[in-house]
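With one protein chain removed, the remaining protein chains of the complex are shown where they sit.
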Amino acid sequence: MTIENKLKEKIDEIMGDLELLVGYSPSALPLKVNPAFIEKKEETGSLVFNKMCINNLASYIYDLSKSVKGTIGIVLKPCDTRSIIQLASEELIDLKKIKMIVPGCSGVLDYKKIQKHVGGEKIISCKLDGESLAIETISQKHELKAGDFYADKCYWCQVHDNPAHFDEFIENDQKLDIEPREKYADIDAIEGKSIDEIMQYWDEQFSNCIRCYACRNICPLEICRDRCITNLDEPYWQSQRINTEEGKFFQLIRVLHLAGRCTECGECERACPRDIPLSKLMKKSAQITEKLFEYKTGEEPDKKPPFLTFKDVEKNIKEENLS
Amino acid sequence: MRVIEYISKENTKNWLEKLDAKNDVFLPVQDLQEARIGFLDYKEFKKLVQQSKESPEKRYVINHREKTALSPKYIFFPETEKLFDFEYLKDIENPEKVELRLGAAEKTESSGRIILFGLKPCDAEGISRLDRVFGEGDKKDNYYMEKRKNSLLISIGCNTPFPDCFCTLVGGSPFNFENADIGMVEVNDGYAIVKISDDAKDLISENREYFDKDIDKTAIEEEIEKIIKSSAEKIGHTWEDLPREEISKIMDESIGSGIWDQITKKCISCGACTYVCPTCYCFNIRDEQKGLQGQRYRSWDYCMNSYYTLEASGHNPRPDKSLRYRNKVNCKYNYNIKRHGHIYCVGCGRCIEVCPVSMDIREAVKTVIDNRQQASD
Partner (left out) sequence: MSETVKNKIEEGSGTGPDSNTDKKSDVKIVAFLCNWCSYAGADAAGTSRLRQPENIRIIRLPCSGRVNPLFIIKAFNQGADGVLVSGCHPNDCHYSEGNFYARRRLEFLKEYLPFIGIDKRRFAYQWVSASEAQKWQNVVINFVKRIEDVQAK
């Protein structure tokens, strides 16, 4: 039985206990899936689970937990369970009200990578058959190897068939089978440049930012999305101008508000309509947090996030003395 | 379609080069390395091509067949625009007296016209919708009209529409040149010109050397008919009958029903769809002051923001995302029909492409129409 059928079977079993189920349903657009919100057992037939399911459904969990009284079931990839655990460790949601249904994952395709490979042209059809991916744009047809176009986080995934936290786990016969890659290779590449080159790189990237706030609104942990300081006049943090400097400052607001909280799901970069490489900023933040405080986000619901606590003696902080 | 002129691809480049000498030409440029497509000034394009000559791969090409990421409205209606400077002048002799001096926005000294080449018909429609908002009635928007009154739109028809294009649903078509100054169709190895407006006559008449003489108009017209037919088969919407006469009434009736909650369950209420839309025109005006000097500027605003209708008292008439999305769809398919007589959606499909959770405005409108039919059954 395919993973999709096993998943649907499991959901039919437990649907009676749930007030709402959040899952994936198919989309008419190539390479995409739709988030689906199901309340009745009859509607579960439309659910899917395949290599296109790159969305992190944990984006909806905070708002739903405020409006839904009963138990919420949510289909999550193993990597996405980290977002739920991180929200629980900050006491923002109640884990008892959530049922995490976690199918084993064999990797997901990143449609933005495929689009970049074809020069930014629109993909009008796609067909995935095992490892071969047939893509069509209006100018040509491409035959691609699917293994080159997985989401970045798949290449260093450790949890694809053994998530640490779940309520229901569904074994997948198909396993993740791609060449692993070095996680921080692109960070090292940026840090190898000179300071001025780095500034120029980010200025070039942020000249495209239009401050649509898609990155903020889709992040599972940015629960302040409706009350954001960047939209306020009192206190005046930011100008409303749409330009490079303001775009960069907004991203730094995000990085600092997510320090020690970001679970590296990559949704911000996927949501960005201007294809700005936001996940690099978040990865660097995770690298520093791990180095200084030996803390990896989303691992234990009882572990306090590093910036909400402190130690008398910080063994990894070497302070400088200017006098 | 009647063919008036014909120009080969090679000569098109030369024609644009000549037009650019005295005007500002904008064209759609594809950056193959960064995978972005957008409208760029022709002079800027030439500079980039020059700079990238050292790299082995070709980086910048002109590509009018793909949709640009942002619609070209920012050429006339920029993301951020300074309205004026102001300064408070205090008199040391007389502390009660404070004078306010306003500085006018700098007028760009442009010698010629702004020419947009390679527009898609939906984008040309979008600009004409904005013309109604900013240019009609007793209050005209001078910042927009100053740039727009001296501009020309050259539109190229879509031989291959995309799965998320739906211009025919809202009354347009891939070969609708009603609001373009020059209409072109890509056929054989060049472009057939099928419409020339009065304002644009001199672009052709003063540059006759680039246009083919003695063309076989009938043969080209036959080719064009074939192209139009094959293009019509590819338009990607699955239903034919948007009841254009009644849509306004149907939308009015849907207000208050719970259908909008159902439609917007997956929406994340960001602003991506409004910023790429060719017909969205809302903006924010802010004053920024440091000490005694300051600036008033305007920037694009998005109705999906939770603060869009936040009032000074703290009350917010649209606190939920379902109400805000309902407002957005009604603005396009209801209120603007009453105000300006047209559907303010041109069917370009950019909102569908850019949405991180694939909200589809076609589905939203269809759900509302189906819901009303069910309710009346």
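Order as written gives the chain letters A and B; numbering starts at 1 within each chain.
Keep this in mind: a residue touches a chain if its C-beta (ideal position, glycine included) is under 8 Å from a C-beta of that chain, and two chains touch if they have at least 3 such contacts.
Quick caveat, the model's predicted, so the values are computed rather than measured.
Asker: Spell out, residue by residue, where the missing chain touches chain A.
Answerer: Within chain A, the residues touching the omitted chain are 187, 190-191, 195-196, 198-202, 237, 245, 248-249, 252-253, 255-256, 259-260, 281, 284-285, 288-289, 291-293, 306-307, 310-312, 314, 317, 319-323.
Operating definition for what follows: only the chains that are shown with their structure count from here on.
Asker: Show me the residue ranges of chain A that touch chain B in the complex, using the header's touch definition.
Answerer: Answer in residue numbers: 27-30, 32-37, 55, 59-60, 115-116, 118-122, 124-125, 138-139, 208, 210-214, 216-218, 225-227, 231, 239-243, 267, 270-271, 273-275.
Asker: Taking the complex as given, what residues does chain B use to touch chain A?
Answerer: So the residues of chain B touching chain A come out as 30-32, 34-37, 63, 65-67, 69-70, 79-80, 160, 162-164, 238, 265-266, 268-272, 274-276, 284, 286, 288, 297, 299-300, 302, 305-307, 352-354, 356-358, 360.
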